[in-house]
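The complex appears here minus one protein chain, its other protein chains still in place.
We just call them A, B and C in the order they show up, numbering each chain from 1.
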Amino acid sequence: MKKGSSEVFSFKSRRQQRLDDGGQINRLEPINFTFDGKKFTGFEGDTLASALLANGVRLVGRSFKYHRPRGIYSAGIEEPNALVALRSGDRHEPNTRATAVELFPGLEAKSQNRWPNLLLDYLQINNLLSPFLSAGFYYKTFMGLPGWHFYEYFIRKAAGMGDGTKFKDPDKYDKKHMHCDILIVGGGPTGIAAAVTAGRAGARVILLDNHPTLGGQLNGELFFLDEKPAHYWIEKCVEELDDMEHVTIATRTSAFGYYDSDVVNAIESVSDHLPEPPDYQCRQRLWQIRAKRVILATGATERPLVFSNNDRPGVMLASAARRYVNQYAVRPGNKAVIFTNNDDGYKTAFDLARVGIEVVAVVDSRKKIPEHFEKELNEKEIEVIPRSVVVDTHGYFGLNSVEIGTLSQDGKTIESNPFIVSADLLAVSGGWSPNVHLYCHSGGKPVYNDAVEAFVPGALSQNGHSAGAAKGSFSLNDCLHEGHDIASTLVKALNFESAKQIIPETNEKNIVPIEALWRVPGKGKKFVDLQDDVTESDITLAHREGYVSVEHLKRYTTLGMGTDQGKTSNLNGQAIMAQEKAEPIEKIGTTTFRPPYTPITMGTLAGRDIGLSYKHTRRSAMHNWHKQNGAIFVEAGQWLRPQYYLDELEQPSKENMDTAINREVQTVRTSVGLVDVSTLGKIDIQGKDSAEFLNRVYTNGWTKLPIGKARYGIMLREDGLVFDDGTTSRLDECHYFMTTTTSNAAAVLSHMEYYLQVQWPDLDVKVTSVTEQWAAMALAGPKSREVLSKLLPTRNVDNESFPFMGVREFDIEGVPARIFRISFSGELSYEINVPADFGEFIWQRVLEVGRTYNIRPYGTEAMGIMRIEKGHVAGPELDGRMTAADLGLQKLLSTKKDFIGSKMMDREGLKDKNRPRLVGLIPVDKTSRVKSGAILVKDPTLAPPVPKLGHVSSSAYLSPTLGHPISLGFVSGDIIETSKKVWAVSPLHNESHELEITDPIFYDQKSERLHD
Amino acid sequence: MAKYSIFNIIRNAFNGDKSWARVWRDPEPKKSYDVIIIGAGGHGLASAFYLAKNHGIKNIAVLEKGYLGGGNTGRNTTIVRSNYMLDENAHFYEKSLQLWEQLSSELNYNVMFSQRGVLNLAHNDSQIDAITRRGNTMRLNGIDAELLDAKQIRKLMPYLDFSDDVRFPIKGGLLQRRGGTARHDAVAWGLARAADSLGVDIIQNCEVIGFEESGNKITTVKTSRGNFNCGKVGFAVAGNTGHLASLINLKLPIESHVLQAFVSEPLKPMIDHVVTFGAGHFYISQSDKGGLVFGGDIDMYNSYAQKGNLPLIEEVVTAGLAMIPSLSRLRITRHWGGVMDMSMDGSPIIGKSPIDNLYLNCGWCYGGFKATPGSGWVFAHTIANDEPHNLNKGLNLERFKKGRMVDERGAGPFPNRH
Amino acid sequence: MLIINCPLCGPRDHAEFTYIGDATKNRPKSDDISNDDAWYDYVYLRDNPKGLHEELWQHSFGCRCFVKVVRNTVTHQIIATGMPKEDLILDEKGFERSV
Partner (left out) sequence: MTEGNTNKNFLRRQSALAHVINYGQFGNVSLNGPGLFICERHPLTILQLETAKSKNPQTLAEISNLLNVEFPQTNNTCHGDDERRSLWLGPNRWLIVEPERDCLQTLIKTKFSSSDVFLTDLSHGRSTVRLKGREAREVLMKGSGVDWHLNSFGTDHCVHTKLFDLAATVDCRDIDVFDIYIARGFAEDFWDILLDSAEEFGYQVD
C-alpha cells in the first residue's frame, strides 16, 4: 500500500465534487469563503462542510490527542471531527462545527489543533507515542519532583482544541420569555405532523428546529409522500402553520435544555448565518419557554462502527453521505464502500449510485441481505457482501482503500484473509440512537430497547412526550402517525377540540432489524470517540483496571466528554464495556445526559447584562448634581455615592483625594457641610400595633417614644447577633419612620414582613419601603442650625423648639420636608428628607443658603472619618459576627421584654468575656497609618502561628480633627483589662505599629456638640 | 499492586497495556466491620485510608450507594486553598493543603495537584479591607498570602476586565500561590486504590437504607446489599447527610442545596490560575484538558436533585462575563449539579454525634473538596480515638448550641447565604 | 426554572421569589420559659427531607407575600402552594402526570 503520498498535496489536486443539478442549494447565489486562508466558492444553502466537500477538501482538522488527520464525519450537530475556528478578530469562534455552519459571504474558517499547519502538524508525534498515551497514563506518572505543575505546563499546551480570544464581543444578545400550550421540539416529519394537528385544534403552539428550514431528516432523503417528493408536503404544512396566528415556527432555534416545571430553553441564532448582525439586531437570542405540554420530536442520530483506523478523512456516517448528495448536491467521494449493520446503508448505496458515484460494495455484517432491496441492488449493480466487515482502512490524509473481511460465526474473529478495495469514501452505519437528551434533562430515565439496539425514552417525566425517531420509531410512516397521535391526545387533555389530519402515504420500504455490531475484531486504532480520541483498547484497559462502571469508564477514558458529548460514540463505548463485562447493556446503563444539548455561547446567557449594565446602578435624586460638581463616586451596594468632591481645578490623584477629604471634614467640624444620605433604607411603619412591633424587633424599649422624637436602636438576628442598626422616629400615634443601613435595607424590610406575615399575623402593622420616595441629606456642623433657620425663616429651630433627636415637618420654600435632628458625624446635624423629585432643588437651595458659612458637600470618606472619630459602628464593625456587647451597645439590650434574638444571645460562646470588644486605637507615634485589616498581636516579632488578639476594623489615616491617625478595632476582653497597648501588624504590607488602646469615642465624648 | 511509574508505563507500552492490574477489588462484603464509613467520596475514602494507615485499623468497609467518587467529589470545581480567616478553619484547611502537597506520592497515584495559585479579586475599599484582614490572618497563621494591586493582577491575568466600561473595576486581590486545583476523579481513585491495598473493603452499589440501634449505639447498618454489624460508623455522605440522619431520627443543622458547575469547550491554555470574582459569585479555572471549569452560587432552594435551573446559570455566566468579557463567544459544553451539605454557619461539622458510636463528617458547603485529605486525617483520628483531633475540636456539632459558630461570612443561621 | 403558583399573583418564575426555607418551624412562644433546646431546634435544626418539603418563599418581586410551597426535593415538582398558615391539601393526583 502506498501511504497517501499524493494526497499530501490534496489541496492542489482538489477536484470539484459538486453535482450538476439537484439538491436544495441555490446555484444562482454563489458564495465566496476561505478555509485556512485559501479561497473557495459554495452556494446559498450550503453548510461550511458541504461547501468544503464540494471543493474537494477532505482534511479539515487534527484530532484531540494523537493529532490524526480528520475529515468531515457527519452532516449535523453531532459532528465529532470537523471543528474549525470560525470568523476572526473579535468575532472569532473556536470549536465550531463545520457541519452546522450555514455558508455566508466572506466566511473565514481555520483548522485547529495543529502547528504550524494542517499538513505539517508537529504533534503528530503523539500518534507515534500513542502506546504510552493510553487512557489515564498521567495518573501513573509525573508524581515526583518538580511536581505536577511543572509537567502540566506542557500537557496543557498540547491539550485543548481551539484558541480563546482576548477581545470583547462586538455583538449583542437578547432574551425572550415565551408561553405556549404545546411546545414541539424538532421540525422533522414527526414535529410537523404534531404541529399541524395541534395548530388546527387551536392550541398555542411553538415549533422549534435548529435548521434553517423544517423537514428534519426528510430533507436529506428522497422519500415520496402521497406520491410527490416529500418537500411538497413540508411546504404545504408550513404554509398552513404560517397562517395560524397562534402557531410560532422558530427555525435556527435549538432547544438546549429541558428544566424543571416544563421550562425548555432554546437559543435562536438570529444572525449567525450572516456575515454580521444587521443594525439593531442581536446575534443570538435566549428563549425561555414555559409550556403546558412538550412534544419531543428530536429525531435520532446515526452511530459509527468501530474498526481499525475508522477515523480517516473519507469515512463518514451513511446518512450524512446521503444528505450531502441529496440535499447539497455534493459528491462526498467518488468510489464508495458502504459498511452497515442495518438497512440504512442500503439507502445510502442507492442514493450515491443514483448520482453516479461508484458504489464498490455494501459490506453488511448481518447474515442476511434484506430481500426487498435485491431488485434495486441488481438494477444499480451494487454488490453486497453479507456477514462481512471493514477490517481496516488506508490512506493518510484521506481514505484510499479499505480492507474487507468475513466475520466468524461468533463475531469475534475474521475468518478469511481480508481483501483490499480502493475507495475514497466509506459510509458507515452502526444503527441509530434516539435523541433522548431533552427527555433525560426533564428527569426521564431511558431504557434499552433490543429491537432498535439503543436507549429509548422510558416512563414519562414532567410533561415531555417523545415521538417519532426520538422515541425509537424509525419508519417515516410511524413518525407521521406518532406526531399526529400525540398531538391529538395532548390537545384533548388541554380541552381543545382535537382536529383531524390525513397522514400522507409514504413509499418507504419495510425495515429489517438491526443486528448489533459493537466492534470489529482486528489490530490498529479503533476509534470509539473520534473527538476525544478514545479507542477500543482504552475501553478494554479501563475494564482491566476496574474502571467498569460506565461513569468510571467515561471519566477514565474521557469517552463522550468532548464538545459533541458523545452523540455518536457513547453507546458504542458502553456496549463494548458491556461485552467486556459480559453483561447486558441495560444493566450497565448509560451516562447522564446533561444540558446543553449542543454547546451554547455564554454571551447569550448574559444577554444585555454586560459591561456597565452588569448590575443595575441606583442613583440618588441628587446624582446629577454630584456628577457635575466634582464628585468621585464609590459603590455602596448598587448605589453610587459621592466618595469626595474635587474642587474645580483639581485632577483626580491620591494627594488631591487626601486634600479633599481633609477639607470636607474640617468644614463640617468647624462650620457646616452637606452629605447625601438618600441611600439609607427607609421604611414607613403604620398601624395600631406598631410600637409593640418595634419593641419586638429592636432590642431597646419603644413604647415610650413620644411623637416627634427619634431613637437609635439595634436589631438582632434570631441567633442573638447584631443584624442592623438605625434610628426610628415616631411621626404620629401609630406612624413610625425607620431608617436602616444602606446595605441591609432590603433585608430588614423582608425580616419585618416575615414576622408580620408568618409569626405575628395578629399584629396590625403595615410596612412599606419608602427609600426611593425621600431624598435625604444631612446638614451637619456647628453652623447647621443657622443654615436651617435661614432656610426656614418663619420657623423657630432653636434648641428648645427643635431639640436633639427631635423630628419636625416643615415646608421649605413650598416643599414638604421631614427633618430629623440626628447625627452620625458627631456635630449638630439635621437630616433633611424631601420628596425625591425635590431633592436636587432643595440640595441646591441649602448650599446657596449656606454659602455665607462656606458650606461644602462632603462624601462618604469624610463621613467615615467623622463617624470613626465618634466611635460609631458601621459596616466593618457590623459584620454579622458581633454581639451587642462586642460593640459596646449592651446598654441597648432591654431586660424587661423579649425581642428577636433575646433567647439566643446569652449562649456561653456569646457571653465569653474574652471575646474581642470594640476599642479605639491610636498609633503610639501619632503618625503611622494603620491599615484596616491589620491584625492585633502582643509582639510583632513572633513567628507564626501567632496568637491574634483582634483586628483593626476601620481606620482614618488622619483625623483632621485630632491631628493624628485613629482606628476602631476589636481587642480580646482579657487584653483590654490587662494592657494598654497592642501591636497592629500587616504582614501583607510588611508593616507593624504599636497602638494605644483607647475608648472608641475619640471626639466629644460627652456629645455636647449634639445637644445644644 | 503494580507500582505506577514511568518505567512501568514504558514496559506496558510494549505489551499493549496488558499487565496493568485492577485498581481496587470488588470484594464480597463481610458480615461485620470494626468501622463502617458510609460514602465513598473523597472524605470517606480518605478516612478509611488514614484509619488503616495511621491508626492500624484494618477491618473497614466503605459503603457507596453508587459508584465511588460519584458524589460531589466527582462533580466539583476542584479548587484547593487554605485562605481562611477564622482559626478553626484556617489551621484545619492548612493541614489539608499540606497533605495535598504530598498526596500523589503518598498514594502513588498522580492526583494532578496543580499549585497554580488562587486569586480572590476585590473591587472596592471595603473588600480590600476584608481581604487584607484575611490575608494578614493567614500570614500570622503561617499560611502564604499576597496582596496584589490592580497593576500586578493585570500582568498576571490580562484577560480580566480592565477597561473603562466595567461596572466593578478591579482594585486588588488576595493571592495564595500554594492554592490551585486537583484532578477530582483521580483523588477518589487514588485514595480508593491506596485504601484497598491496605485491606479496606470498598463496596459500591450498596446504599445504606437504615440502622438498628441498641442503647445509644448503632449495631447494624442496613443496606441494599444486606445488613452489616458494626463497631463504629462514620457518615461521609455530604449532601445526603440530612437524609441519612433522618434514618436514625437525628436532626442536624444542615440543609441540602444544589450547586451547579460548568465546563466550556476545550481551549488552548487561556486561564493559568484559579480566579474568583468579588462583585458576584463566580470562580473559574481551566482543566488540563482545556475546558474552562467554573461555578457560582447555589440555586438557593433545598434539593437532592443533582441538577439546577437556568436563572442561576444566567447569573453565573453574567458574572463570568463581567469578570472576563472575552468569554462571550465561547461555549458551554456541559453543566451539572451536586448536592451540597450547607451548614448553619458555613463551616464543616466533623466530630462526634449524639449517638455513641456515630461520627459525623458533613457541612462542607461550597468547599469540601480541598478538605479531602485533611478531613480524612482528622476524621480517622476522631473515630479511632473517640475524641476529636486538635484540628477539628472547634468544628464540632455542639458549637451551635453553645454559641461558638464559625461563621466566615457573618451571614447567620441561613444555610443558603454562606 | 421552578414555576411557583403564587396564591395571589398566579404562576411566576421562582426568580421573582426569595427562598426562606423550612416552613414547619414554629417559633417557640415567648411565654414558654426559655427552653434552650426549643430555641436551638427552631434556629438551627432542619428536617431536610429527601422528598416532599414544606417551605416558605417570599414573592419579593410581586405581592411581597410569604407563600407556602410543598415541593419534592428530588424531582423539584411543586405539589401545592398556599398562604403560610394554610393547611395544604396534598392532592395525591399532584404526583400523577396527566397526559
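Keep this in mind: contacts are C-beta pairs under 8 Å (C-beta built on N, C-alpha and C of every residue); 3 or more make two chains touch, one makes a residue touch a chain.
Only a predicted model underlies this, so the values are computations on that prediction, with no experimental measurement involved.
Novice: Taking the whole complex into account, name the chains on display that the unshown chain touches.
Specialist: If we consider the entire complex, the absent chain touches A, C.
Novice: Of A:175, A:354 or A:808, which one is in contact with the hidden chain?
Specialist: A:175
Novice: For the full complex, which residue in A:44, A:764, A:879 or A:912 touches the chain that was left out?
Specialist: A:764
Novice: Using the definition of touch stated at the top, determine which of A:149, A:168, A:290 or A:445 touches the missing chain.
Specialist: A:290
Novice: Any idea which of A:411, A:835 or A:875 touches the chain not displayed?
Specialist: The single option touching the absent chain is A:835.
Novice: Could you please point out the subunit C residues that touch the chain left off the display?
Specialist: 1, 8-10, 12-13, 15-16, 60-65
Novice: List every residue of subunit A that touches the chain not included in the displayed model.
Specialist: Subunit A touches the chain not shown through residues 174-179, 204, 279-282, 288, 290, 608-609, 613, 616-621, 624, 639, 684, 686-688, 732-735, 764, 766, 768, 770-775, 814-815, 835-841.
Note that only the chains that are shown with their structure count from here on.
Novice: Can you check how far apart subunit A and subunit B are, centre to centre, with Cα atoms defining each centre and the answer in Å?
Specialist: 22
Novice: What residues in subunit A touch two or more of the other chains?
Specialist: 259-260, 263, 288, 718-719, 904
Novice: Quick check on subunit B: which residues sit in contact with 2+ other chains?
Specialist: 309-310, 401, 413
Novice: Help me check something: in the complex, which residues belonging to subunit B touch subunit A?
Specialist: 4-6, 8-10, 12-14, 16-18, 20-24, 26, 66-67, 69-70, 74, 87, 91, 104-105, 108-110, 112-116, 123-126, 128-137, 139-142, 145-147, 158-159, 163, 165-168, 180, 183, 185-186, 189-190, 204, 264-270, 279-280, 286, 288-290, 307, 309-310, 313-314, 317-322, 325-336, 399, 401-405, 407, 409-413
Novice: Residues of subunit B touching subunit C in their complex?
Specialist: Residues of subunit B touching subunit C: 240, 242-243, 245-246, 251-256, 300-305, 309-311, 344, 400-401, 413-416.
Novice: Show me the residue ranges of subunit C that touch subunit A in the complex, using the header's touch definition.
Specialist: Residues in contact with subunit A: 1-3, 18, 20, 27-28, 30, 34, 39, 42-43, 56, 58, 60, 64-66, 75-78, 84-85, 97-99.
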